[in-house]
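In this view, the complex is presented without one of its protein chains, the others remaining in place.
In this document, chain identifiers A and B correspond to the written order of the chains, with residue numbering beginning at 1 in each.
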Amino acid sequence: MSAVRGPDDPGAVRRAPGPVLRKGPGPTAWMDVRRGAVGHWAFSLNRVTGLGLVFYLYLHLAVLSMLLRGAGAWHGFLRVATTPAFLGLDVLLIFGLLFHGLNGLRVALVGTGLAANRQRALFWSLMTVGAIALIGAALHLIGSE
Amino acid sequence: MAIPRTPEEPVDTSRPSSWVSTALTGMALLILVTVHMVAHHFVVKEVGGLRTYDQVLAYVSNPLILAIEATFLVVVTWHAMLGLRAVILDLALPARLERLVRPGLTMLGVLTVTYGLVLLGTLASRA
Partner (left out) sequence: MSATAQTRRFRVYRYAREDGPARFDEFDVPAAEAGTVLEGLRWIEVHGDPSLAIRHSCFHASCGTCGVRVNGREGLACVTPVDTDTVTVEPVANIPVLADLVVDMRAFVDRYPPQHPLLRDSEARPEADVPEGIDAYERFEDCIECGLCLSACPIAATDDRYVGPAALAWAQRVLEEPRGADVDAILAWADDEHGAWQCHAAFQCTEACPSEVFPAQRIMKLRRELTKRRLSGSSPSS
């Protein structure tokens, strides 16, 4: 009989494991981008923009509900919505949509193994497209004032 | 040992098909969101491309536009619920809460789409 005892040996004393270290409390662990790699930035920002856009979906439905109250209510909203600050928020929205959409395209391609070895290049090229679109959109919105 | 769920506790097992649905709705949204944003911010000459009340009513009274916006609403809500589900399930909630995620988000999605469609229909009928 072997003198060596393994951890499953009935006579073995098994220590209870200690703490499990995480990168941060709860979902903040998703945001630890200290390594600075593109993939993690993309993942973290995808989550942030996704959650932001879900919030925006309901905000948007609430705002559109003003239309039910007639022209007066809607035009009251338009007075606020056409201020520079609000147009700035529109630019932020477009950033969120562009980032989430284009990175989502990357996730779909990479996630089915089609572009797994080119994920960084794909990220930067899609973000370049997004940046151009964002600048164009911002100039148009600001120029419309 | 990895901290496992006890075997008897049911978990949501539809993540594989959910991922595919998220990807497919996402692809559709690349087009639908672009159409929606261009239509609502880059067509009309007003500030920010935002339509006045009468312009909104005229816009949604077009059956094709109504169909596109309704489709957009359904697809974006579907994608949003799938995304929320993925994020929530990654939090590894207790099983009794996790069991509520799928029915809860399904209900939220149905309510959202219903409200949006009623809103669209009401506005279209006012034109």
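One rule holds in what follows: a contact is a pair of C-beta atoms (placed from the backbone, for glycine too) under 8 Å apart; a residue touches a chain by one contact, two chains touch by 3 or more.
This is a predicted model, so every value here is computed, not measured.
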Listed residues B:92, B:110 or B:127, member touching the removed chain: B:92
Touching residues (missing chain, whole complex) on chain A: 7, 15-24, 26-27, 29-30, 32, 34-35, 37-40, 42-44, 46, 106-107, 110-114, 116-117, 119
Hidden partner interface residues of chain B, rising order: 1-5, 11-16, 18-20, 86, 89-92
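Keep in mind that, in the parts below, only the chains that are shown with their structure count from here on.
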Intercentroid distance (Cα basis), chain B paired with chain A, Å: 16
Chain B - residues contacting chain A, complex: 1, 19, 23, 26-27, 29-30, 33, 37, 41-42, 45-50, 52-54, 56, 76-77, 80, 83-84, 87, 90-91, 112, 115-116, 119, 122-123
Complex contacts: residues of chain A adjacent to chain B: 17, 26-27, 30, 47, 50-51, 53-54, 57-58, 61, 64-65, 67-68, 70-71, 74-75, 78, 81-82, 86-87, 90, 94, 97, 101, 104-105, 107-108, 111-112, 137, 140-141, 144-145
